[in-house]
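One chain of protein is taken out of this complex; the other chains stay put.
We just call them A and B in the order they show up, numbering each chain from 1.
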Amino acid sequence: MSDITTTLRERARALMEDGTIAAFIGWEAGRFERQTTPLICLDAADTDRLIFDEYCVNTTAKYVRDLKQRGRIGVAVRGCDSRAINRMIEDNQFKREDVYLLGIPCPQMNDRKTGTVLNKCQDCAHRNPVTYDELLGEAMEETAPQDRYARAHLVSGLDRIARQNIFNMAFERCIRCYACRDVCPCCTCRTCFVDQRNVGWLGKQDNLSENRFYGMIRAFHISDRCIECGECERACPMDLPLMAINKKLVEDMNTLFGEYESGMTTDNEDALRSFSKTDLEEFE
Amino acid sequence: MPEIEIAHGCANGGEPFIPQVCRIKEIIPETHDVKTFRLTTLDGKRPFDSKPGQFGLLSFISEGECVFVISGFGEDYIQFTVKKVGRVTTRLHQMEVGEQVGVRGPFGNWFPYESCKGMDMLFIAGGIGMPPVRSFAQYCIDHREDYGHIDYVYSASTYADLVCKEDLFENWPKVPDMNVYVSVYHASEESEKKGLTESYTAPFLETLGIEASENRAAVVCGGPSLYRTCSESLKKLGFADDHVVTTLEMRMKCGVGKCGRCNIGSHFICLDGPVFTRAEIAQMYTTA
Partner (left out) sequence: MILKDEMLDSLLTELSKEQIVYVPKQVNGTTRFAPYVSSDKMKLDQVNTVMPPKDLLFPQTQNMYHYGVEKNSGNMFIDPVIESADQILFGVRSCDMRSFDCLDAAFLTKGYIDEFYQAKRDRLTTIAIGCTEVSETCFCESMGQDPNHAPQADIQLRHGEGGYNVTAQTEKGEALLEKFKPFCEEGEVEVADVHCTLNVDASNIKDNLDILHESHELWDSMSYKCLNCGTCTFVCPTCYCFDIDQENRCKEGVRFRCWDSCMFSEYTAMAGGHNPRPEKRDRVRNRFMHKLNYFEDRYGKMLCVGCGRCIEKCPVSLDITVLIDRANELAQAEETEAAHA
């Protein structure tokens, strides 16, 4: 058992026993080799099932929303998890004092089938948690990714038709299970526009035009808030290249509104929700 | 004890999903947000025969299908009494006489009007729970000699929300051996002028001195809280669970037990219901 797992269990148990937290969110082993699954501990005894290894692929911060009425919630956070927490705090989902964060520097997660680094972890710039109450283990030296927007190259630089072809290829196979939305820490609307059936923004038929409309609206809606965790793409059962679209939008946000990374603090000025006199005004 | 029958069939035979086109023959405003729509086929016939308690689905160009209980029928029409609640019902309320709609049905089982023959009847309805109960009550009134004494207890939020006022205050009081009791939750000038009690349904029901007997069946329809409180009152009055009949509501899409959403455990409300005795409902929830 790794040292981190041992410390994680000890600390989670101690925090639950002394009443600091009402629940703890981490990972446990799944049924299959190298498989992990999110674990929500409601009891100190549950903490013995916690594990941490290089196959903890889920970003779990979103469960805080379901649990917050129980009291303060403990969460094991890596870089991406901590940014998700910041993001949700900024989006008024809960307050910083509602969570107790056990930070874990991330060794980068692997795909359990291939054993190689998970796609979503490949261009990670923040493996250390950006906010925490305790740090388990030594912070590691961050290596900036060679190209933050590597994934965006699938669509950037293409002409309109070529780009549209790529979107069409992708959304043609979308089954609209909404896993991308449900797993996304930015998707916290009380009622998502796709569920506003009385307004009828989106038809329920599964076809290219409705699928593309859903995917694009979602991408735009989180464009200035995306924390680049890549969970949407990992969750997608149809392997849509969702991060290519998200990264492209993040790149655009950076180009148009200045250097910016979402979820690094809780007092960001989100590009599309704040006003500055130097903002681009293309429609003069 | 009332036995509830189940039959499967619809006017369109082998095509239960395909509606028939009907024309709105008449619109009767009931309250500020409830209207009764009488529908007839394009050649002026009754779209289909239905039994009290069965439901149909209405659809229009531009809006989706919605389930309504068939609140009554005449020589050449069937009628639906609809409260304006959501998108589809709002659209329906904007329609005018002569406009056309799609109708499919009749679906579901019906009130046990056969096995209740010879029994005293107690009808209890709240708000927009009136139309289903009315369909059964009207059947009893139309076949007056087949049934014993009839009590009809009806409540709504205010006087303005009372549906089928003509029946309540004009027609039914003239029916032999039938008592009509009306209460409102919030009294107003009009309700006082009519001499209506200000009371919720369940406590009102308990003051009426109606006694349970082997030979009296109760029929209840209203919102979840009315159902809950009236069930308790009926129990207090001594009604056995298999003498209390109600009609349930769930979101439905297909009406024929295929689309899956209206289940309670392994029962489908649209196919095995919507009419159940209280005993059946209790059984359904213990196995769900």
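Everything below uses one rule, namely that contacts are C-beta pairs under 8 Å (C-beta built on N, C-alpha and C of every residue); 3 or more make two chains touch, one makes a residue touch a chain.
On a predicted model such as this, the values are computed, not experimentally measured, just so you know.
Undergrad: Could you tell which one of A:Asn58, A:Asn128 or A:Ser262 touches the chain left off the display?
TA: Looking across A:Asn58, A:Asn128 or A:Ser262, the contact with the absent chain belongs to A:Asn58.
Undergrad: Among A:Val183, A:Cys226 or A:Ala271, single out the residue that touches the unshown chain.
TA: Residue touching the absent chain, from the options given: A:Val183.
Undergrad: From the listed residues A:Gly30, A:Gly71 or A:Gly115, report the one that touches the chain absent from this view.
TA: Answer from the full complex: A:Gly30 touches the omitted chain.
Undergrad: Kindly state which of the options B:Ala160, B:Met250 or B:Ala279 is in contact with the chain not pictured.
TA: Among B:Ala160, B:Met250 or B:Ala279, only B:Met250 touches the chain that is not shown.
Undergrad: So which bits of chain A touch the chain we can't see?
TA: 30-32, 35-40, 58, 62-63, 66, 169-170, 172-173, 175-179, 181-183, 195, 197, 203-207, 231, 234-235, 237-240
Undergrad: Touching the missing chain, which residues of chain B?
TA: Touch with the absent chain occurs at residues 8, 10, 14-21, 42, 59, 61-66, 85-89, 100-102, 224, 249-251, 253-254, 256-261, 263, 265-266, 271, 287-288.
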